[in-house]
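Pasting in a structure now, in structure tokens, and then I'll have a few things to ask.
As you look at this complex, bear in mind that one protein chain is not there, while each of the others sits in place.
Labels A and B are assigned to the chains in the order they are written; within every chain, residues are numbered from 1.
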Amino acid sequence: MNNIVVQILLIALAPILGGLIYGLERKVKARMQRRIGPPLLQPFYDFLKFADKRKMIVHSTHAFLGLLHFVSLWFAVAVLIMGGDFILIIFLHLLSTAVIILAGFSTRSIFSHLGANRSAISVLAYEPVLIIIAISAYMLTGSFDVSALYASEIPVLFKMPLAFIALLLILPVKLKKSPFDVSEAHQEVVGGVELEYSGIFYEAVYTAKWLDYIFVYLLVFMFGGANIWLGLVLVALTFIYINALDNSTARVNYKQMLRFCLWVALPIAFVNLLLTMFGVL
Amino acid sequence: MAPIIVSLFILPVVVSLLLLFLPKAAAKVLTILATLTLSGISLYLYYSRGDQPIQFAVPAIVDKIVLIADFALLAYVIAQGFLQRNILVWGLAALQAGILAYLAMNMPHGEYMQFYVDNLSLFMFILINVVSGVIAIYSLKYIDEEQCSPFRKKYFLSTIFWFIAAMNLLSAADNLEYFYLFFELTTIASYLFIRFRLDKESKQNALTALWMNQIGGLAILGAIAYTIFTPGYGVPTFSHLLTQAPTVGVILPFAFLAIAGLVKGAQYPFSKWLIGAMVAPTPVSALLHSSTMVKIAPFIILKISPAIQGTPVATVIICLTAFVFIAAAIGALAQDTFKKILAHSTIALLALMILMSAVGTPVAVTAALMLIFFHGVSKCMLFLNAGIMEHVFHMKQTSSMTKLAEVGPYTSLIVAVGFMSLLLPPFGAFIGKWFSIETLGTIGGAVITPGYKLISALILVMIVCGGAVLSLLYFKVLGSMISRTGERDKVKFEKLHPIYRGTMNFLLVTVLLCTIALPWLIPGYFAPVAATIIKSGVPVAFEGFALTIDNVKLPLIPMIAAFVLLPLGIIAAMFVRFKNVDRAKEYACGEKVEYNFASFYFTTEKATPYFVYAGILFFVGILLVGYLM
Partner (left out) sequence: MKLNKYRKKSPWILHYNAGGCNGCDIEILACLGPKYDIERFGMINSGNPKQADVMLITGPVTKRSRERLVDIYSQMPEPKVVVACGSCTCTGGVFRGMYNCEGGVDQYIPVDVYVPGCGCRPEQIIAGVVEALKKLENKTKEIEKSVRLEVAPVESDNQINRREIAAPINNGGKPSVFG
């Protein structure tokens, strides 16, 4: 991750990569259910189709916030790829989520509102864990820069295994996957905040989901340290884990989700912080 | 220099007296002129500051006047307590009077200066005079709409100015006896302000504020007593105490002072008075909350931070404030009244400021100063805006704010900027929060004892969770405000009274400009102040578009980009309009029902008593630890 050309290429191609991951995910999920599943490029077909629909919005504020969500998320991903400050990255990501939450609140639509409320709660669930992981990383490397983690000779995974476990526990919340997909819950709130978008404006929100994959898998990749292969293996394992979990579990309600994140994932991250602080590992 | 500083004390008093007698038009002109002059003086003082703090003594007669004034104030409090049958009020006041009389007899009369103006005082002057001045101008219009006699209107304005005088004096006082008087003066001012509307609730809350703040006064007296009777200290002045502290090694006086600060800063269990202060007219809430009164808390802690830094007292204070930060944030989630939400978030952010001040490393102190400044300006803006919402749009609850973006785009813009400046990356308060995370991380690494490390880690978790809860809160409020049914034709700012418009514009521009100018403000404005507090230079360096303070790096490019991108983007979202795009109805399963939307509320009634008990425990802990040391 130290080559500037690679970095810029990665940033530019991030949405496309994310789309591929999403396509692969749909394929893998279908295979897990013994279906054939859509083609790998299905997300891009969806993308092109949406470009060709009649433009319809609820009101401009709502539509604009959707676009802003995409742009700001891309920005957060870019800072992450460039190896910027971890705390800043987390807050930028929080902001992009904030934007879409505000968009959800900005319409007088029941489902949109419920979705926004639930998204806000899930932010509350995963945000502390992420920041504590960031602080542990700081204790480890003495710098908040992610690039220090990318360059770490001993893989970060061996230094902070519990942090990795905590991250795995909150990933479904972040990616809106079952069992923690309350904020999207198609059967209950019809997609939540993204419900009122259509046509090219939905495209922004749809692609932002792909960017979220990139964001999350980069966080996982980070645990491989300087060892790119370990990083990729971790990403692959996480990918399978997330999809298996998504396919095999039922949705819990938002209270249970919050309780789980704050009483299970957070203490694990905290123990990890203590271990790093005392230099046990 | 000294005469100019003294003019900061005299001028508001003169203005305050004049305002009682002048007719309305003249009062208007006088208020504006006085504000301009006071702000000008405070800015000039900061600009022409020297390397050495300015110290000056006052004639001996003033000592006697101060003592008499002390007793007069206490007599007033006792009278109020008797009249309104509140035993806590008069009991505490009587106790203070007794202690004060005893101390006055034993007071050593050495050669010392009563006033000591360093960079921190100059910093406070700017905040007090500029922000309170804006509030005074604002209240010209606001109090006009209040239903009360013309005299009470004048009286209100006049009170604001003597409050400014008291605050100026307080931040310059070095002698603890003087400090006690000014502290009591601000307490009385808040009492008068809170009961201004004279209804039952106001009176009740005013009394609560009075007795709670009496405890702060009592604590200061305790500090004086210990100073006098501890061999080695002798003279009760801040500067003397701070220079002697390392040799004497008794930190109980500082524990007492810290308690005075924490009470004024409405930390648990004393948070009730600040929440109760919300019944007062809005400019009062702004005064008490944002610019001045509660800022006494971080001010005191900053002053004594060199003495308590690294001691168990500081540790207990840090634990208390970290706890208050998250508890107040959770408490805010249950509120619906806009002003109460602001009050709770004020308590939370105050806790953060005090925490930073108690940590006392160069970066932490800089962060505390930044938080004080930005919180002062943006909370003031939000409170004044709450007043506009109440008077112009008749909205008090967040749940009734749903149409605000339609009827008052300008007002909602202010709310948006205000909240974002408290939360989002490029703005000041965020950076303060960030620094706090970074410095606390460092402390854990620097101190070797495992127990301290554990505490530091726990505090980190509390801050992190509290931050997340606060952001949830802000989204909730912003979200309920931004909601809109359909497309708006064209954004047209609502017409506001020129005074409202002028003050809000000023504050808005100040917040935005200060944010953009942050890279220059930190080395030019905050770092020198921090340097005087910690008594050594604060290393600040620009390096490859990153600002480095001590050992904390601040990447400027992404932050400025984020500034352009997000807050401006969100604000732009309120005004953009897409052309050639069709509008559709919201999806509601095809139903045509009118939807009254709701937000999540979180009940915290069950938890609140425990917060209070925990707060009491911490307060006792501070004293105990201070005593045992």
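In this text, a contact is a pair of C-beta atoms (placed from the backbone, for glycine too) under 8 Å apart; a residue touches a chain by one contact, two chains touch by 3 or more.
All values derive from a computational prediction rather than experimental measurement.
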Omitted chain's touching partners, listed by label: A, B
Option from A:64, A:105 or A:197 whose C-beta touches the chain left out: A:197
Selected residue (touches chain absent from view) among B:492, B:592 or B:606: B:592
Omitted-chain contact residue, chosen from A:30, A:151, A:232 or A:264: A:30
Subunit B residues that touch the omitted chain in the full complex: 584-585, 587, 589-592
Positions on subunit A contacted by the hidden chain, ascending: 26, 30, 33-39, 42, 45-46, 48-56, 186-187, 190-191, 195-199, 202
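Everything below uses one rule, namely that only the chains that are shown with their structure count from here on.
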Computed distance of Cα centres, subunit B from subunit A, in Å: 37
List of subunit A residues in touch with subunit B within their complex: 54-61, 63-65, 68, 71-72, 75, 79, 84-85, 87-88, 91-92, 94-95, 98-99, 101-102, 104-113, 116-117, 120-121, 123-124, 127-128, 131-132, 135, 138-139, 143-145, 190, 195-196, 198, 262, 266, 270, 273-274, 277-278
Residue ranges of subunit B in contact with subunit A within the complex: 405, 424-425, 430, 434, 437-438, 441, 444-445, 450, 453-454, 457, 460-461, 464-465, 467-469, 471-472, 475-476, 478-480, 482-488, 553, 555, 558-559, 561-562, 565-566, 569-570, 572-574, 576-578, 580-588, 595, 597-600
